[in-house]
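Removed: one protein chain of the complex. Kept in place: all other protein chains.
Chain lettering (A and B) follows the sequence in which the chains are written, and residue indices restart at 1 in each chain.
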Amino acid sequence: MHRIAVSLIVHTRDSAATLPRLLATTSWAAERIIVDMQSSDATVEIARAAGCRVLDCAIVDAVDAIRNQYLPEARHDWMLVLDSDEYLAADAEEALCQVVAAHGDKFDAFALPRFNSVAGQIMQGSGFYPDHQIRLFRKGTVAWQQGNHRVQQVLTGAKRLRLLETPDCMHIHHENYLDIASFVARQARYALTDTYDPDPGNFDFSTYVAEAYAEFERRHEPSKDGELSTAVATVLAWDRIMRGLIHWDRLGRQHPLNAAFSLPIVPLASPSPRLRHLPREIGRRLRRFLARERR
Amino acid sequence: MNYYVLPGIGIYGGIKVGFQFAQLLTEAGVPIAVATPGSLAPSWFRCAQPVADRQQIVASVGKSDTLIFSLPHDYPELKATGSRLIFHCQGTDPLINPILHDRDVTVLTCWEQAKNYAMIVARRDAIDVGISISDVFFHDGSPKDEQCAAFMPRRGAAIAQCAMKHVRSLRFLPIDGSSEDICANSLKRSGFFLGTAVAEGFGLPALEAMAAGCVVVSVPVVGGMEYLRHGHTACVAEPKELPAALAEISQQGAGLRRAALRDRGAAMASRYRIAIQRGKLRAAMEAGLKDALSWI
Partner (left out) sequence: MDLSVIIPSWGLTALLRSCVLHLDQALARTQLGKACIVVVDNGSAIPYRPEDLAPPHVRIVRLDLRHSFSAACNRGARDVPAARYLFLNNDVFLHPNALADMLGIFADHRIGICGTRLVLPDDMIQHCGVRFDAGERGPYHQDHGQRSARVSRATTFPQAVTGAAMMIDHAAFATLNGFDEAFPFGYEDVDLCLRARQLGIRIACGQRWDSLHLESTSNRKPDRHKASRDLFFQRWRGRYSIDGDESG
C-alpha cells in the first residue's frame, strides 16, 4: 500500500467522552491537529497524550464558521476533517490510500458516506444514510460556508468532487444522538444559534412551511428505519417551522404567519365495527317489531 | 397601464390562474387591473384584484398599454388594438401556434411542458412565471376520512361512476360548482381525490388535492406530469384502469403506501406555494417581463 500523508483536523469542546475512540482509529494519520474551544474536561490532556498538536480557540456557536481559518494549519497535502463524536473503521487508512491512489489525480475532494446512529439504531435511510460528507480533500480546495451544517464548497469546481459509492468504501462512523430528546435539544440549539436573513422584505413564513413538507418527505422512510424514521422526520420537519418562527421573532414579529401546516397528515381511524353494522341491527329490530304488531 | 383580459368570470381554472397572476404582478408593484365583460368580479375564489370593463378597455387602449391574455380566441381582437401583447400560456394546443410565431408577443409559460412546446413549435424561449395553489388548499389539521374520495363530476363523470361501482368501500364526494373555500374544505377532509378529466392541461385540482393531503388517483394530464408522478406522488392510470387503481390503493394493506404518497404529494404541492411563485416572478422580471409591461 502506498501510504499517503494525511493531516487530520478535529474541533473539540468538552469531547473527553468521544475523543479517545476517534484518536484510536486515526493513529495512522501523519499529523493530528485538535482545535479546542476552551474545554473544561480532559479533552486537551487526552489529545496531548496521544501526541496531537493542540490549538486553542475561543468558543463559538457554530464551528463551521471558524473551520476555514484553521485549515491552513495542516502541513500535508491531503486533509481529513472529523467531528469529535466521529470515528473510523479499522481499515480506514487502507481504504483512504486506495481512494487517493485511484482518483487523486482527477479529484481534489471526496465525499465520504457516514453511518449515523440515533437512539442506538444505525439508520439505513431517512436522509441519514448515505449522508455524504466532504471531509477528505486536497489542502486549499474546500471551504466551509457560514451557518450551521451548510454544504461545503469545492473551490476547484464540482467536477473535482467525487462521492464514494456505497457499500464497499470508507465510511465515517457517527453516534449522533443517544435518544430523541437529545436530538431535539441539539436541533433547537442549532436553530437558535444560526444566522437569519435580516432583510424583512425577504421573509415569507410559507417558504419555511414548504421546506418542512419537503424535509418530512425526504426523511420519512419507515420501510428502512421503522418508527424511528417517523420520529426523526417529524423532528426535522418541525425544525424548519421552529426556524421560521425564530426568524419571524428576530424580525420583530411584524409579518403575518397565515400559513396552515400539519405534519404529518394522518387520516382518522375507520369508523367502529358496531357502527358499520348499525343499519343491519336497525333492520332486525324493525322486523321483530313488525312481527309483534302483526301478532 | 396593464390589463389582464379575460373572457368571463365562470368557474374555470384559467380564470382563477389569470386573476392570481395579475395579483402577483400587483404585489410586485405593477399597475394592473383585470378586464372582464361588464367589469364583473368573480366571487368563487378569494382575490383582491381590481376589475375594469373589458369592452371599454379594449376600445381605449393604445401603444403605451399592455394587454395580457391566455385565451387564444382573444388574440385577433387584442392584436388589433395596437397595444403590446403578453400571452400567458395556460395550455398547449395548435390554436396557440400563431401566437407563438408572432415575435411581437411576449410569451409566458407556467409549466415545463408548455415551455418546451413553445421552443419546439416556434423556437421561442418563453419566460417561465410558474403557477401556484391558493394557501387555502394546504392541509391544516382537518380530520381526514380515509373512506372518502372526492371527485369533480363536471370533468369525467363516466370514469367516476365506474370507480363508484368498482370500489364500494369508499364514499364518493362530488365537488363542483362550489367556491374555492368549500372545495378546499372538502379536499382537506377527503382521503382520496379522483382526477378524471382526460387531456386536462395542467390539472390544478389534482395538485390542490395533494396540498390538501389527499391520495391522488388520476388519469394522465398534458402539462401536469411534472408533479403527477406515478408511484411517487400519485397513482396515475388510464381511464379504463382507474377504478382498479383506486381499489388497489384503497385496500387495507396499502396503508404505508398511501402514507408515502400523501407525504410526497404534500411535499410536491409545497413547491407550488404562492411564495415560491413570487420568487419565480422576480426572476421573470429580470428575464424580460419587466420590459414587456407598462409602467405609468
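One rule holds in what follows: a contact is a pair of C-beta atoms (placed from the backbone, for glycine too) under 8 Å apart; a residue touches a chain by one contact, two chains touch by 3 or more.
All figures in this text were calculated on a predicted structure; none of them were measured in a lab.
Q: Going by the contact rule already stated, which one of A:His2, A:Lys106 or A:Arg253 would touch the omitted chain in the full complex?
A: Answer from the full complex: A:Arg253 touches the omitted chain.
Q: Looking at B:Pro50, B:Gly82 or B:Gly255, which residue reaches the missing chain?
A: B:Pro50
Q: One chain is left out of this view; which of B:Pro42, B:Gly130, B:Gly195 or B:Gly224 touches it in the full complex?
A: Of the listed residues, the one touching the omitted chain is B:Pro42.
Q: Could you pull out which residues of chain B are in touch with the chain that's been left out?
A: Per the touch rule, chain B residues meeting the hidden chain are 1-2, 19, 26-27, 29-33, 38-43, 45-52, 136, 181, 296.
Q: Considering the whole complex, not just the chains shown, which residues of chain A touch the missing one?
A: 200, 252-257
What we mean here is this: only the chains that are shown with their structure count from here on.
Q: Taking the mean of the C-alpha atoms as each chain's centre, how many Å separate chain A from chain B?
A: 37
Q: If we count contacts the way the header does, which residues on chain A are in touch with chain B in the complex?
A: Where chain A meets chain B, its residues are 204, 206-207, 209-211, 213-214, 216-218, 220, 222-223, 258-262, 264-268, 270-271.
Q: Considering the complex alone, what residue numbers of chain B touch chain A?
A: Where chain B meets chain A, its residues are 135, 138-141, 143-147, 191, 213, 256, 259-260, 262-264, 266-271, 273-276, 278.
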